[in-house]
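Some chains omitted; the rest stay in position.
Every chain is named by a letter (A, B and C) in the order it is written, and numbering of its residues begins at 1.
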Amino acid sequence: MPQPLQTAVAGATGYAGFELARLLSHHPRLAKPLLFTREASAAGELADFYPQISGNGKLRVYPFHWQTLSDRGVELLFLATPHETSRTWAPEALNRGLRVIDLSGAWRLKEEAQRAVYGLPELRGGQIAKSKLIANPGCYATSIIVALAPLLAADVIDRDSGIVCDSKSGVSGAGKQPTETTHFVEVADNLSAYGVFTHRHLGEILEQLQLKDDELTFTPHLLPIPRGILSTIYVRLRQPATSADIESIYASAYSEKPWVRLFGTRLPQIRYSLHTNFCDVGFNLSADGKRMVIVSCLDNLMKGAAGQAVQNMNLMFGWEEREGLS
Amino acid sequence: MPQPLQTAVAGATGYAGFELARLLSHHPRLAKPLLFTREASAAGELADFYPQISGNGKLRVYPFHWQTLSDRGVELLFLATPHETSRTWAPEALNRGLRVIDLSGAWRLKEEAQRAVYGLPELRGGQIAKSKLIANPGCYATSIIVALAPLLAADVIDRDSGIVCDSKSGVSGAGKQPTETTHFVEVADNLSAYGVFTHRHLGEILEQLQLKDDELTFTPHLLPIPRGILSTIYVRLRQPATSADIESIYASAYSEKPWVRLFGTRLPQIRYSLHTNFCDVGFNLSADGKRMVIVSCLDNLMKGAAGQAVQNMNLMFGWEEREGLS
Amino acid sequence: MPQPLQTAVAGATGYAGFELARLLSHHPRLAKPLLFTREASAAGELADFYPQISGNGKLRVYPFHWQTLSDRGVELLFLATPHETSRTWAPEALNRGLRVIDLSGAWRLKEEAQRAVYGLPELRGGQIAKSKLIANPGCYATSIIVALAPLLAADVIDRDSGIVCDSKSGVSGAGKQPTETTHFVEVADNLSAYGVFTHRHLGEILEQLQLKDDELTFTPHLLPIPRGILSTIYVRLRQPATSADIESIYASAYSEKPWVRLFGTRLPQIRYSLHTNFCDVGFNLSADGKRMVIVSCLDNLMKGAAGQAVQNMNLMFGWEEREGLS
């Protein structure tokens, strides 16, 4: 057995950071991860922030210092920090010889990120293995790109009539900071659309799928549930297709991919993917085979954030993609 | 003050029937409504089924008998019954000289319903006033038709590229009968799509909007909330438009209509319309003015069922559209 | 018809203040209420803060100024403000000749409130009619005092073995300010107890029921619902009783009270009382008639706050207790 890898998480007390801390602390290839808050004041036991993990051994959270990272021999740094923080900390970490997986949106777009690889393992497995800096994809973006990429590659979609992506997310996607938007009374018994034509995940979706601005419309919604995403995706096909045609396209792309589950013409539901790293994909065709509705589900804190970050780490270090995620 | 009208509700113990009973019992033009179950066995006080109304005077529920209707001088019968029941009871009621408002789907499609008027007051106000049999629209259908009808009438939508209607409904829309689908544990923390390309509201939507089969795609979803519908509707425009253009089209259609609230470019949310008879409509345009996302919300038991039935009654009898609904 | 009364609400944009604004604006005895925020900056239409009321006529919210109150001839001021604000504004308002109904906890305890009457209409109807300053009771306190007062007055409870009040409240009781406690992700799928032995409603409960400290234990809990309170109350009886005995005690106290619904040995549930001003009370006795469990429910924003404030106003001005609340 080789020496276990020393990892660190900056931002370990946020929702995605906590999920990541939990995954890393059980990963068979790793030393106990070093956990950091962004602020000096908030240090303590992780179980003080998240009592659900008490009784499972100690995980301390420290104020972030570069010196601590070098003292403790950290080789891989996960940034579960706001975009602004990631934009300065990622280059600094690279300069210090660390590898970086950034969960923020700071490095996902090409103009910002010559040195970064967009870390969607099902699409960019090869590049990820060689990368020093991985931009972990957005949660909405993952659910949409996984569903559409094989169909676009197979050129079956009529792009001219436009693709519609109607996505719905649980509240943890909005982060741990209390705001009016995340107040229980505003969210419960409700549904709301937001960020229409302007959501920041739109850019990475278009770029990764090589679509023009007006070829895809994306509307996110806030669901009254703690976690999970469901995207309902509408496309028109260039030629009438059968379910077998579509199943075959998806199978070619994903039958060897452990973290995509193909539901065929059954439709996945949010709760099937909760607390797992799966992205689930199903579809229905219209009777004439010319229109298709695709439903794609995932857990926004797992395949949409922390789980995918671990999957990226596995690829980066040449480990089996499932390790630490089952 | 004229003689108060005697009404009756068949199916008063279901969710829509109960909401209707509550509305009718407070309506200023009406005698106390006669309430019926479909079965002989289930008679009793309405407050035995719905304790929330106890303390507000007695409302008895009787087993359904035609004789009771004539004995009590009923002039208007509301059918909050399953399709099959409505299909036989509505003609029988007409034969007996009653007027009928049917909340089921039995008489909404033209082939089934030469004698019925589709009771969407904002579109068919004139016909409703003269009708003996009104087919009260489906809840999903109402949210979609109200949002689209003025735009289609103004011919601004590019039908060829297709309209997408992504609708989400609370659980009361699935009825009071306990099923696996309505079990709390299956619905909570979840979202699911169903009836893709096949939902029975699709026919009435296409027919009322005079659209061809492949011009509109409709997907309903089950939300983990008790009531409320939000439809997110995607269209492409024939010519670039400004927000002012669209606002003007909606204003022409609805500024005199008391039960449509226009939100302009703000977007309505489900909870704004709960326990009201409003259909709320807002929209956003893409930067180039060529794509539009419309959000339409209503309470599926009010504007989507019982409230709209009362609105139809008001029109039928020449009363102000707001009566008994504020 | 006499001149309509001019009222004002300070704090109209909080949850209880909004509910109050809505009730007052439909009350048949009142002029349109004057609405105030606490801060100068937040003025605007009430519908900007609560879009659900748009389409029902304009209700403007102004920054609070004493001058505005006198200019507009306000006679009755409702304070839906924090304790600290109420503690200075109530005396100022009395000095200016206004009558005051305060929804905060500032004036509920005797040591603080020589001039105030504790505004529980079912107990202090007579005093309320003559009062200038009413301390509107706490939501938890109302549910508990209504349930216990008749039994203590009839001296059937064995105080020595102690009374237990286990209360559960929806999140709106915690106010509109976003905090970690009210974050959707922290509340959903959860239940938590808080303020054990220390909650600030405990003092008013003990004082109003004339109980000693160790005779009653009160534990509030935070429920994952937006509104509503259920208190489960446990007492031991001095003598074995029958259900008829207990029903008779409650009936003597409340049969003439319009806003208490007696459920006898059926048990009320939270949803029965939502959006009403009722306090619902039911109970079960042990087989030997020596122990009793009482369940008491109400809507924390209605009978637990705004509705009760309107009920108090009705009594203060000699109007029927139901006015503006049905």
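One rule holds for everything that comes next: contacts are C-beta pairs under 8 Å (C-beta built on N, C-alpha and C of every residue); 3 or more make two chains touch, one makes a residue touch a chain.
All values derive from a computational prediction rather than experimental measurement.
All together, the complex described by this structure holds 4 copies of its single chain type, of which 3 are visible.
What we mean here is this: only the chains that are shown with their structure count from here on.
Put simply, chain A has to spin 180° for its C-alpha atoms to lie on chain C, with the angle rounded to a multiple of 5. Among the remaining chains, the Cα-based centre furthest from that of chain A is the centre of C.
Distances from each chain's CA mean to the overall CA mean are smallest for chain B. Chain geometry summary: the mean Cα position of chain A and that of chain B are 39 Å apart.
A straight line joining the Cα centres of chain A and chain C is 46 Å long.
One inter-chain figure worth recording: chain B and chain C are separated by 36 Å, centre to centre, where each centre is the mean of the chain's CA atoms. Annotation for chain A: residues touching 2 or more other chains are 188-189, 224-227. Residues 15, 171-172, 176, 178-180, 182-185, 187-189, 224-227 of chain A are the ones touching chain C in the complex.
Interface of chain B with chain C (complex): residues 51-52, 54-56, 188-189, 261, 263, 266, 268-269, 271-276, 278, 326. Taken in their complex, chain A has these residues touching chain B: 160-162, 164, 166, 168, 188-194, 196-197, 214, 217, 219, 221, 223-228, 230, 232, 234, 236, 267, 269-271, 274, 284-288, 290-291, 293, 295.
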